[in-house]
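The other protein chains are all here in position, but one chain of the complex has been omitted.
Presenting subunit A:
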C-alpha cells in the first residue's frame, strides 16, 4: 500500500508529534474535567483548590439512572436523530450528486445552490415562533415528528452542500466508463458514487446525527413529557438555586455513548467505502 519512500527527517517528526499531542491535551482537558466532575461529590466538585484526587464515587451515575428517565431521553433522542439523519441524507445525497456534475445539473443551478444556502442564514430563533404556532395547530407538540422536521431544516441544506463538494472531487471518468459499460444513470450513481463518496457521506452523517442528538433550543420548546431529549436531561440538573454538577456531568458522559457507537458504525462504513474505491480505482 505505502510505496512512499521514507526520508530522513528525524526532528521534523518529533516536532509534529509534540505539536499534535499538545493540541490533543488542550482539546481533551475540558472533557477530562467533565468526566472527573461526574465522579465527584457536589462538595468536592466545588472545592478550591480543585481536587484532582478525591474519593471517586459512582453515586452520580446511580442517581442519573434511578432519579431521571435517562433511558427514555435516550430513546427519544435516538428516534429523532436517526430519523432526521436518514431522511435528511436520503433526500440530500441524490440532490448533491446532481448538483456536483456539469452533465446533470439544471440551468441556474447556481441559484438553486444559493437558495439552499440561504435557508441556513436565518437565525434559529426566527424558526421557533412560527413553527411553534404551526405545530400547536397541527397538534404536533410533544411528538417526535415536530422535532425531526425542525432538525431537517438544518440537516438538508448542510447535507446538500457538504456532499456536493465531496462528490466534486470524484473524477467523472469512472462514471463515464460505467455508463459506457451499459449502466444507466441510477446504477452508475449507486455503484460508483455511493462507494467512492462514502467518506464524504459518512462525515455528513456523523455531523447530522451529532447535531440532532445534541440540539437544545428546538427540543426545549417543542418536546414535552413524552418526548424529552438527552440535552434536556442534562439541563434538568440545572436548578434555580444551584447546579447539580454530578448529575449534569454524569448525564453528559452517558450521552456520549450512543454517539460513539453511531460513529463507530459509520466509521466502519467509511473504511469499507474507501477500500471498495481502491479496488475499483
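Assume a contact is a pair of C-beta atoms (placed from the backbone, for glycine too) under 8 Å apart; a residue touches a chain by one contact, two chains touch by 3 or more; residues count from 1.
Here, contacts and distances are computed from a predicted model.
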Chain not present in the shown complex, as UniProt names it (candidates "Putative ABC transporter permease protein y4oQ", "RNA polymerase sigma-70 factor, ECF subfamily", "Zinc-dependent alcohol dehydrogenase" or "Phosphate-binding protein"): "Putative ABC transporter permease protein y4oQ"
Chain not shown: contacting residue from A:39, A:74, A:92 or A:192: A:92
Residue of A:64, A:152 or A:178 in touch with the missing chain, whole complex considered: A:152
Touching residues on subunit A - with respect to the absent chain: 3-6, 13, 16-17, 19-21, 23-24, 27-28, 30-31, 33-34, 37, 46-50, 91-92, 94-95, 97-99, 102-106, 109-110, 112-127, 129-131, 134, 149, 152-153, 156-158, 160-162, 165-166, 168-169, 171, 184-186, 189, 199-200, 203, 206-207, 210, 214, 216-217, 230-231, 234-235, 238, 243, 245, 248-249, 252, 255-256, 259-260, 263, 274, 281
